[in-house]
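Please find one structure pasted underneath; my questions will follow.
Missing here: one protein chain of the complex. Every other protein chain is in place.
Read from first to last, the chains carry the letters A and B; within each, the first residue is number 1.
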Amino acid sequence: MTLRRVWAWATSLRGRQLWVTLAGALVVDVMTGPSGSLNDPTAGFAGSLLSRRVGIFLLIGFAFWLLVTSRERLAAWSRSWTAAVRPSRWLPSRWYRLAAYGVLLAVAIVLPLVLSPYWQEVAVDQIGVYVLLALGLNVVVGLAGLLDLGYIAFYAIGAYSCAYWTDSLPIHPPFVLNPFATIPFAIAAAMLAGVILGAPTLRLRGDYLAIVTLGFGEIITIYATNLQSVTGGSPGNSRPIPHFSINLFGLHYRWGIDNMPYYYLLLAFVVMVIVFFHNLENSRVGRAWTAIREDEVAAAASGVNTFRYKLLAFAIGASTSGFAGVLFASKIQTITPLSFLLQQSILILVLVIFGGMGSIPGAIVGAAIIQWFPNGLKTYVRKEDLFLYLGALLVVMMIYRPQGLIPSRRRARELALAESGLVEADALTTASRDV
Amino acid sequence: MKRRFAAAVIPLTVAGLVVSACSSGKSSGGSGGKPVFKIGYEGPLSGGNAQLGLNMKYAVQLAINEANAKGDLPFVLQYTEADDQGSGDKSPAAAQQLIDDKQVMAVVGPAFSGATKAAEPKFADADLATVSPSATSPALATFGWKTFFRIVADDNAQGPADADYAVNKLGVKNIFAIDDASAYGQPLEQAFENQAKKDGAQVTHQSVPGTTQCQAGSGNTQQYPAVATTIKNSGAELVFYAGYYCDFALLAKALRQAGYTGKLFSDDGSLDPKYIEQAGASVAEGTYISCACADITTNPKAQSFVTNFKKLAGFDVSVYSAEAYDATNVIISVLKELGPKATRAQVVDKLRTVDYQGITKEVKFQSNGNIAGSAVYIYQVQNGKIVSLGLSS
Partner (left out) sequence: MCVTQHFWDFFVSGLANGFVYALIALGYTLVYGVLQLINFAHSEVFMSGGFGGLFVINFAIGSRHPHGLSSVWFVLVGLAAGAVTGGIVAYILERVAYRPLRRRNAPKLAFLISAIGMSYFLYNLAGKEFGRDARTMKPPFTVSPNKPLFTVFGAPVNLYDAVIAVSAIAMLILLDRVVQRTRLGQGIRAVAQDADTAALMGVNIDRVIAQTFILGGLLGGAAGFLFGLGTAGVSYTMGFTPGIKAFTAAVLGGIGNIRGAMLGGLLLGVVENLSSACFGASWVDVVAFYILVLVLLVRPMGLLGERLGRSA
């Protein structure tokens, strides 16, 4: 009798939540526990699961479950923010949004001044550049709904273009340029690459686009490594890429190895890009993208030239990436194929998804938070285990909050409708349900 | 509810940044009034290249521990590290981390050439000396950085010496030269190939990307049998491999399985007992390995290094461990000379004129930071052990 009752409770909602919480506690225990090694593969498991630690973690898990499920208000609260987001009524008017951006900008301007040089470096190299990249990929993935897994290839093309036109590669350009002046060339090169890649493949299904872009990302690195006489190969560019400098209309300024000038330059560019993308999103182009994203067949039937708009999104994303590449190349002064691995393409995708697809503030905040992780938790977490946490974070995010941290209102609405079963969540899903 | 959540995100982000910014850069105090001098190590400690970086990290730690244990220093030595994952884009931040810590007096590293290229301008600007145990790119000495020093001989010293030995001493005329598409292997193979061709040998070159076994390679282990077949069919008498021990072991195994009977020759990236372990004693037998470093197995001073390293690290002395040990000891000797009032600039100047007998070589630097003297030694795998055959010429 009692066995049946126990079983009934165990398989009830609360019972299942308990198992899930306890299992999660064990996983966290193993993740944060000691590591095994070549000669002792069970050391990690034994150390975390067969010691006092497991008791502590199970206790914490149990307490967490108790807290969250038994208190009605807490339960309602936790359900509310893991449920699909209803469109937020928070920022109804343009002025509120502008004010929020203004505050963010002020913080962005003032904050780095109080940080240590190390954090300034991180703010430029790892956070700033990746915010730019995330914004670009946000257009491709978030606004147009195209899955691009080789995004870093355009970054590489932009960086190598900058290196080429400033005469830092083994092959010499017809005329030498200042890094600022290479920006249009780099953007053009990246955009051209985007169009060449996109033209044949954007007509394919989304999943195929993913694998083709993945392959493209890989082969760009391979070309960079193999064509030693052109790109310098694995060791990278032969002469250092010069820093930015301005020399016109009586204005003379040289960027150097100091981080702050680069930071402010990056900030200016990011603001420009944000304004541009925001206008784009609310324009005819943006509406076409939304239409394509939500239901491609209906969009085509309504007269939207889906291919052309997809190509435009692709090209814009590619050029943003190329642009970021120039900034990167000129700041670090040395570029090698190792800086453009597949891992980074996926990282940028994670930034966008984590922050909120299709949402500009989401892309910024997502990039900032995730890029902060490896540096902020450096002393508490073993560096090698970092992607362990990142991977787990991704899975948890997708299960409990797929709309991302700061969802775009449109996206939130789409997800809410999808969850209630009315429509498919995005074009990718729709396309693959075609028989 | 949502608005609270979303609203909380931004100040949380900012708070997080500020908290971590303020909590970094903490320095630890010394004991008994002695100043604390830190020796930093910059190299790959995570990611695909981590194994190579760890080899050096423990050597640095060991040297520091031994110096402290001797008890005759007017300061306390401490170890600190910065992880650059072996790549140029993480390197400036890692460098900045070491520069920010005012107790760091000198840095062993950066371990990889790409990382050095990206970070050295910062080190030069901050007057913080860096002694690299493993960055072999010849270009590094041409940029005029006054803080750049390296213990290891660059590719332009090693490659030609290898080529001369192979063609003149071993008398081979048909060579197959392979690089592992890494920043270490490519320039080394080029230097070798150029010299070998000058010496009159026929050289076929192929780039076989290294795998992820001990470095962040992009190669495919399944391709090695095909490469082995190509080499065997080419009739080469000697295979020169510019890369690391793990990929060299794979290639050696594949070659022997394909029926290749010629000689095998590699450079200091393969000077590691793990090569014999992974390739198997019968496959590795007779392999030639060159290194611009003296034999540490016959040096009594090096014996204690080998045993103590194993105790500290848990694995055997590996590629570049001995060089890192020497680099740290050079820095320690300089600090000892300068005393407790040493400054970073003084360390840089003193390193210019240092003359220290390390376990791998006599450490003296040229004016551009390169090691002075680049005697290349040849080793051979005999009966499962790496044995020194003496100088290459």
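Operating definition for what follows: a contact is a pair of C-beta atoms (placed from the backbone, for glycine too) under 8 Å apart; a residue touches a chain by one contact, two chains touch by 3 or more.
These numbers were taken from a predicted model, which means no experiment stands behind them.
Peer 1: According to the contact rule at the top, which chains on display are touched by the left-out chain?
Peer 2: Output: missing chain touches A, B.
Peer 1: If the hidden chain were put back, which of B:Gln190, B:Thr211 or B:Ser266 would touch it?
Peer 2: Spelled out, the listed residue whose C-beta touches the missing chain is B:Thr211.
Peer 1: Check the options B:Gln103, B:Gln278 or B:Ser333 and report the residue that touches the missing chain.
Peer 2: B:Gln278
Peer 1: Among B:Met56, B:Val104, B:Val227 or B:Val381, which one is in touch with the chain left out?
Peer 2: Once the missing chain is taken into account, the touching residue is B:Val227.
Peer 1: Of the listed residues A:Ala76, A:Ile222 or A:Val271, which contacts the missing chain in the full complex?
Peer 2: That would be A:Ile222, which touches the missing chain.
Peer 1: What does the interface between chain B and the hidden chain look like in terms of residue numbers?
Peer 2: 48, 50-51, 181, 206-209, 211-214, 218-227, 229-230, 233, 246, 250, 253-254, 256-259, 278, 283
Peer 1: What does the interface between chain A and the hidden chain look like in terms of residue numbers?
Peer 2: Touching the chain left out of view, chain A contributes residues 30-31, 35-41, 44-45, 84, 141, 147, 200-201, 204-208, 210-212, 214-216, 218-219, 222-223, 225-226, 346, 349-350, 353, 357, 384-385, 387-388, 390-395, 397-399, 402, 415, 418-419, 421, 424-426, 428-429, 432-433, 435.
Following the convention adopted for this analysis, only the chains that are shown with their structure count from here on.
Peer 1: Roughly how many whole angstrom separate the Cα centroids of chain A and chain B?
Peer 2: Their C-alpha centroids are separated by 33 Å.
Peer 1: Per the contact definition, I'd like the list of chain A residues that touch chain B in the complex.
Peer 2: Touching chain B: residues 37, 77, 80-81, 85-86, 88-90, 104, 107, 111, 114-122, 125-126, 218, 221-222, 225-226, 228, 233-236, 238, 240, 257, 259, 328, 332-336, 338-339, 341, 365, 368-369, 372, 375-376, 382-384, 386, 405-406 of chain A.
Peer 1: Give the list of chain B residues in touch with chain A in this complex.
Peer 2: Per the stated touch rule, the residues are 1-3, 5-7, 9-10, 13-14, 16-21, 24-25, 45-47, 50, 83, 86-90, 92-93, 96-97, 99-100, 113-114, 117-118, 121-122, 125, 137, 139, 143, 181-183, 185-187, 190, 207, 209, 216, 218, 314.
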